[in-house]
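All protein chains but one are shown in place.
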Amino acid sequence: MKLVKQVGATLLAGAMAFSLVGCGSSAAPASSAASAAQSAVAAASNVLNVMVEVEVASLDPQIATDGTSFEVIADYTDGLMQMDANGKAVPAIAESCDVSEDGLTYTFHLRKDANWSNGEAVTADDFVFGWQRAADPATASEYSYMLSDIGQIKNAAAIIAGEKPVTDLGVKAVDEKTLEVTLEVPVSYFLGLMYFPTFYPINRSFYEGLATGTFGTSPETVLSNGAFKVESYEPAALSFSLVKNPDYYDAAKVSLDGLNYQVIKDSQQAFMSYQNGDLDIVKLSGDQVDQVDGDPELKVVGAGYLWYLTMNGHDVPALANANMRLALSNAVNRASIVEDVVKDGSVATYTAVPPQFATGPDGSDFSADQTRFAEVCSDDAEKAAAYYKKACEELGQDSFTFELLLEDQTETQNVAAVLKEQIEGALPGVSINLKVEPKKQRVEDIQNGVYEVCLTRWGPDYADPMTYLGMWITDNNNNYGLWSSKDYDAIIADCTTGAYITDAEARWAALYDAEKIVMDEAVIAPLYTKADANMIKANIKGIEFHPVALNRVYKNATKG
Amino acid sequence: MSELSVSHPLTGDAFLPDDFELRGSTPAEVDSNFASQNYWKDVFKRFVSNKGAIVSLVVILLLCLLAAFGPKMTGYTYATQTLSEKNFAPRVPGLEKFGIFDGNEALRTTSGVKIINGYTQKGLTDTYYWFGSDTLGRDIWTRVWEGTRISLSIAVLAAVIDMIIGMSYGLISGYFGGRVDNIMQRIAEIINGIPRLVVVTLLMLVLPRGFATIVFALLITEWIGMSRIARAEMLKLKEQEFVLASRTLGAKDFTIIFREILPNIIGQIITQLMFSIPTAIFTEAFLSFVGLGIPVPMCSLGSLISDAFNSFTTHPYQIIPPIVVLACLMLCFNMLADGLREAFDPKLKEM
Partner (left out) sequence: MHKYILKRIFLSVFTLLAITLVLFTLLQFMPGSPFNDEKLTDDQRTVLNAKYGLDQPVYVQFGKYVSNMVQGDFGVSYNISKNTPISQLIQTRLPVSIRIGGMAVGLGAIVGLIFGVIAALNHNTFWDTLCTAVSVLGVSVPSYVFALALSYTFGFRLSWLPMLYSSKAEFASSVMPSIALGMFTMASIARFTRTEMLEVLGSDYMLLAESKGISGAPLILRHALRNAMIPIITVLAPLIVDLMTGSLVVEKIFSIPGVGSLLVTAIQSNDYNVVISLSFIYSAMYIGIMLVVDLLYGLIDPRIRITKEGGNA
């Protein structure tokens, strides 16, 4: 009798296994018909159904820091400038802008027809209020450095440090529709910062009329001056919606009736919902890209993030040796990592500044030429072995053990497992131990220099190579390897505050010189530039994708 | 019974031995509990008669053997990646001729179902992945058994340690009673008041990732159940004559607890141990899904399932082997424990 028990159990297990296989193999024409019917229903309404992976962290433009929050805030808020389809800054709330001869004063003239959704006009004072909030230590804005280090707005650094009152910030309302900004030093990309949500305006009287801490927590506690307005939202909501803002100054150009956001954390559920017609745009995981091979609805867009290895030359003697770092960098097979592991269209990267986000004076991509540093950075195990031999001689040692620190995400864990194999395979005598930590811990460890090698990432804050190159100057917070070079510091200083500020061409050339130093010394080993594999329904046109600041802009999108 | 020459009181006819036959084939009822003084022999007999438990035991032993030797059977190691051979469907020599396990995989794409065979595409005639290969081109057969080994080690280690701790705690608490018992029970109650999920998750966040941490997190919550059983049994036994007897003979407290009473409750303890092994395996699998499981490059059944979960709709064959092994382990350990319980506690068997 008990034998039957066993047989029954085995059969059940088998049946389950079979049904799982069945899931994968048998086609279902019936359901595709059903889903076609569903998508017809979805298409009838002119509302875009958008999938995002994480909840909106904040609708407060000066508090938000993540891509999803920025995207949603920008759906219903316009800054002084906005991004066009190519990522260039074009006038939005500001009609025009005068720049003084010395490049230190920007005068913005605001459009007369820009209004908040409560009917009040968008004034220069709203910007002053928003920017002062960003700089105010009481707000504790994590992106306040956009005003100080990056924007170089007068007194911003001192205000953030609590040394001066916020009213000293170099921004003032000359009249209701004129805003004057004063900088510490000329900043060539300053207009390009104006679409960054940290610089968005907040209606002062509206904000001050709300109970403390309630701003941006419901449709009633936010004001819109952009293409859409918030219809339903609550903090950390998994679904929320926006509708077209009829009072938007550019409303004639907005064709969508609204946006429905749905947070989905499981990529398979997301893709199934997309195939059912419940969603119009989803992001796929690398594994799923196999399933949509050759599908015209697949659209790969750059996400801007550069994943790279940082090596602690300060505390690990072997990694202080440039040949050793070069050996590690060349031992990695980046092409294989993007094709076989990441698979979502990410690009193998051989330059310290990743491609696809910064365009130069002549309009070309700063890092379009990925073979520029092929001499010192390529997928070349032989070259790696040669560097390694030199390093062994110089260090008088022929076996090394490094600890590779990484965070606990699936993709990074896979990449790290492959890196371990590649490096150990190319450099006999080197062994890599993986150490997995939660992200916060990993970041803290590399900032404190408690690591040997770390797989980390950096996303661009603005469309200029300096967002990367600025990291490796001596004593920079994000110079995790504590590397230092006087020549390098000098070039960067010239590019930010010195000789090249007004000469764009010369600055560009100097940036290449700086990058060459980083690559020659293998301060970092760049790996790949992250991309998102999106599926977008064929009837959706005009969604604009950007690697910087605002990842997706729907203002000009149509659903036909 | 041979002297059945009694005559009928009424008719006077004498009964012949042939007039009677034995009722049923069993000999006269003998109180086996009383007759055979050897308790363990009895337990063994009862256990052996439980086919379900025996089969479970055999399956568990088989899985243990596979966990020990499986990874060495294919020539791959659990960490070897052959990126050019990723996502290959299972192919087994011999079976491939029958149209199953031939490396064919039906991939559902948005442009229809495609039959893919990685082996023939790459012209590999002599390459066999019995369970297929995963997203990094690692042999799933090897990884499943390696994972089974790790999962079993975690579970058994956690279960044994929690048995020792829980048992001692419960026995001591129950034996001494009074204030000692009161304090010990309050402590246990507080620890028990925090849901297991919470304790395990928090510990996994605080401590560095790894094998030892998982074992620690598992055992810190599991010993309570064990201590309860031990305490209850102790309360039942401690007033009995044999305890009194040995106390009168001058035995020390700890001798009584561990030499006199412990052997009497070892059955319940072992049963509980068998129940806690599958729980531990399962909890580990849950931790892996939340991202708190065993770190790379090591693998466990849980981490294999949660990795393969990501390609569940693309390459479903990858998730089947670890799930089937997990289910078998759960089923067999539970049935084995059931069998043991029935063997140790004949009352359940009487029905």
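Here the chain labels run A and B in written order, and each chain numbers its own residues starting at 1.
As a working rule, a residue touches a chain if its C-beta (ideal position, glycine included) is under 8 Å from a C-beta of that chain, and two chains touch if they have at least 3 such contacts.
Small disclaimer: the values here were computed from a predicted structure and weren't measured.
*Asks:* Tell me which residue among B:Val180, B:Leu197, B:Ala212 or B:Leu244 touches the hidden chain in the full complex.
*Replies:* If we include the chain that is not displayed, B:Leu197 is the one touching it.
*Asks:* Of the residues A:Thr182, A:Thr217 or A:Ser431, which one touches the chain left out of the display?
*Replies:* Considering all chains, including the one not shown, the answer is A:Thr217.
*Asks:* With the missing chain put back, one of A:Glu71, A:Asp126 or A:Asp278 would touch it. Which one?
*Replies:* A:Asp278
*Asks:* Residue-wise, where is chain B in contact with the chain that is not depicted?
*Replies:* The list for chain B reads 182, 186, 189-190, 193-198, 201-203, 205-206, 278, 282, 285-286, 289-292, 302, 305-306, 309, 312-313, 319, 323, 326-327, 329-331, 334-335, 348, 350-351.
*Asks:* Name, in rising order, the residues on chain A that touch the hidden chain in the full complex.
*Replies:* 1-2, 4-5, 8-9, 12-13, 16, 19-20, 23, 28, 31, 34-35, 38, 54-58, 60, 63-65, 137-138, 140, 142-145, 160-162, 213, 217, 234-239, 262-266, 268-269, 272-273, 275-276, 278, 437-444, 447, 456-458, 461, 477-478
Definition applied: only the chains that are shown with their structure count from here on.
*Asks:* Hey, how far is the Cα centre of chain A from the one of chain B, in Å?
*Replies:* Chain A and chain B have C-alpha centres separated by 47 Å.
*Asks:* Write out the stretch or stretches of chain B touching chain A in their complex.
*Replies:* Checking each residue of chain B against chain A gives 50-53, 55-56, 79-81, 83-84, 86-87, 106-113, 135-137, 205, 208-209, 291-292, 295-297, 307, 310-317, 319-320, 323-324, 327-328, 331, 335.
*Asks:* Which residues of chain A touch chain B in the complex?
*Replies:* Residues 1-3, 5-6, 9, 13, 16-17, 20-21, 23-25, 27, 267-268, 271-272, 275, 285, 287-288, 290-295, 297, 336, 340-341, 408-410, 413-414, 416-418, 420-421, 434-438.
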